[in-house]
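The complex appears here minus one protein chain, its other protein chains still in place.
A, B and C are the chain letters, set down in written order, and residue numbers restart from 1 in every chain.
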Amino acid sequence: METFIVGVLLSFLVIIAIGIIVLRDLLAAVILLGVYSLIAAGAFVVMDAVDVAFTEAAVGAGISTILYLGALRFTTDRQKPRGHDSLPALLFVVLTGALLIYGTLDMPHYGSATSPAQTHEQVAVRFLEVSGDEVGPPNIVTSVLASYRGYDTLGETVVVFAAGIAVMSLLGLRRRRPQQDISDDERAES
Amino acid sequence: MELLLGVLAWPLAILGMIFLIAGAVGMTRLPDLYTRLHAASVTDTGGTLVIGLVLLLYAVFVYGSAMVAIKLLLIMGFTLFTAPTASHVLAKAALLSGLVPVDGKGEPLLESSEQATQLGRSRPDASSAVQEKR
Amino acid sequence: MRRYPRQSHRVLQVMTRLLVPFMILFGLYVQFHGDYGPGGGFQAGVIIAAGLILYGLVFGIQRARSVCPPSWARVMMSLGVLIYAGTGAVTMLLGAHLLDYDVLAHDPLHGQHWGIFAVELGVGVTVTGVMISLFYGFSSARNSIDRKNSGLPSDVEASSTVEHPQ
Partner (left out) sequence: MLFSVIAIALLVAMLLTLVRALAGPTAFDRLLAVNSFGTKTVLLIAVAGFLMGRPEFLDIALSYALINFLGTVAVLKYFELPDPDSGHYAEDDY
């Protein structure tokens, strides 16, 4: 049953992705990206990746829509008409896609017990067995992220910080003074 | 106990599924935004509440977990509040931006999009100044 | 379809007033319950920021700014990283490796608990600050393209903007 639900959700993802590519209206594309993250989070939940799903739910549905809309406000919500579809470009894209799909053939199957992540030096087994006594939290994802791989998470936090600084320096950091109080309706009707 | 749970849960679940599918069909088939909104909003909220009730039955009687039940109640409560608000805001924004409602034959029910904008205004005097075309 | 001057949404305002406290409360729950359930600092930060962003969208940026001034958001951005790195520095001062929380309390398990708590708090504070700052940055940056594309007659445009003294 889970496999069936994941399959249906993933095919929804493909449909949405094609829709996003085809649509010229960028606002519609942003709205569809919201659906994309909804479906992705649903699929993650069914695949048991709860923390990933949580991140997708929190970021994809609300914040990323707002950031995309902010970006649209700076530009325009119509995509420029394409010049011409060049055949070599299409061939190149199809070839790259085929190569990528060929690459996935080597990957372990979903949920496979013999995938390298499970078998390599018994890391996963060790985390599952020992982390309760070594670190404590019942949620092993938390203990891996915050304790075993604390350096990584420190780096990620710094990346988020740096990204925030970068965007703010692009958008401008100027302070602004408070406005006089004019009701919006009055202003619109004046 | 099992039997009682089944007797309670199945009819509720079927009702919820009818709500959801009817709403989705209405959203695909109806002619304009306002009718689609009408189809989608009530059935979504109702379907969520009814299916949430089914899940609540299972949370209480099978899992016996108070935390799960509370979270389900919170989900149902938030949906009960946010979904109608979202529908309201959507309809108001559509009116304000001048989207004219149409009837079954595709004829506009208002003369111009300015009238729709006027209808969308929240001030009572502004909306009473407009009467419908027919 | 065209854009329209701002209208106040009474229903939306009432709902937002109801919803925002719950969002922030839920964010705090995710922050401090991440040891036991799904979630952690990142998700919590995003949810708390989402609460404030909803407030700002509905009641206007000016009010959101008075709730959480941009300078606070900027301080939060760096404060979180400081908390995280500071935890590492404290563990080093106590004689262990960087981010080895065992030494933070009398026994290793408690030390780990405190360490994870502090680190997640740092992540949460940074992410909240960054998200709020991004929202402020995007919403307050003025641009001329938007007004050109809005499709409204020019007099409405002119009246819907206030020239603001620099």
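Rule of thumb we're sticking to: a contact is a pair of C-beta atoms (placed from the backbone, for glycine too) under 8 Å apart; a residue touches a chain by one contact, two chains touch by 3 or more.
No experiment lies behind these values; they were computed from the predicted model shown.
Asker: Name every shown chain in contact with the chain that has been left out of the document.
Answerer: Within the full complex, the chain not displayed touches A, B, C.
Asker: Based on the whole complex, identify which of A:Val30, A:Val141 or A:Met168 touches the chain you can't see.
Answerer: Answer from the full complex: A:Val30 touches the omitted chain.
Asker: Across the whole complex, list the residues on chain B that are touched by the chain not included here.
Answerer: Within chain B, the residues touching the omitted chain are 6, 9-10, 13, 16-17, 20-21, 23-25, 27-28, 33, 36-37, 40, 44-45, 47-48, 51-52, 54-55, 58-59, 63, 65, 67-68, 71-72, 74-75, 78-79, 82-83, 85-87, 89-90, 93-94, 96-97, 99, 122-123.
Asker: I need the residue numbers on chain C that touch the omitted chain, in ascending order.
Answerer: 1, 3-8, 10, 12-13, 19, 22-23, 26, 30, 37-39, 43, 47, 50, 53-54, 56-64, 139-143, 146-147, 150, 152, 157, 160-162, 164
Asker: Even though one chain is hidden, which residues of chain A still touch it in the full complex?
Answerer: Missing-chain contacts on chain A: residues 1-2, 5, 8-9, 12, 15-16, 19, 25, 27-28, 30-32, 34-35, 38-39, 41-42, 45-46, 48, 50, 53-54, 57-58, 61-62, 65-66, 69, 72-73, 176, 179, 181-185, 187.
One rule holds in what follows: only the chains that are shown with their structure count from here on.
Asker: In whole angstrom, how far does the Cα centroid of chain A sit from the Cα centroid of chain C?
Answerer: Taking the average C-alpha coordinate of chain A and of chain C, the gap between them is 18 Å.
Asker: When the centre of a chain is set as the mean of its C-alpha atoms, what distance in Å lies between chain B and chain C?
Answerer: Spacing between the chain centres: roughly 30 Å.
Asker: I need the residues of chain C touching at least two other chains; which ones are they?
Answerer: Touching at least two other chains: 7-8.
Asker: Two-or-more-chain contact residues of chain A, please, as numbers and ranges.
Answerer: 185
Asker: Can you list the residues on chain A that touch chain C in the complex?
Answerer: Within the complex, chain A touches chain C at residues 50-51, 53-55, 58-59, 62-63, 66-67, 70-71, 73-77, 133-139, 141-143, 145-147, 150-151, 153-154, 156-158, 160-161, 163-165, 167-168, 171-172, 175-180, 182, 184-185, 187-188, 190.
Asker: Would you pull the chain C residues touching chain B in the complex into a rising list?
Answerer: Touching chain B from chain C are residues 1-4, 7-12, 15, 18-19, 22.
Asker: Within the complex, which stretch of chain C touches chain A?
Answerer: For this pair, the touching residues of chain C are 5-8, 30, 34-40, 42-43, 46-47, 49-50, 53, 62, 70, 74, 77-78, 80-81, 84-85, 88, 98-99, 101, 108-109, 112-113, 115-116, 119-120, 122-123, 126-127, 129-131, 133-135, 137-141, 143, 145-146, 149, 156, 159-160, 162, 164-165.
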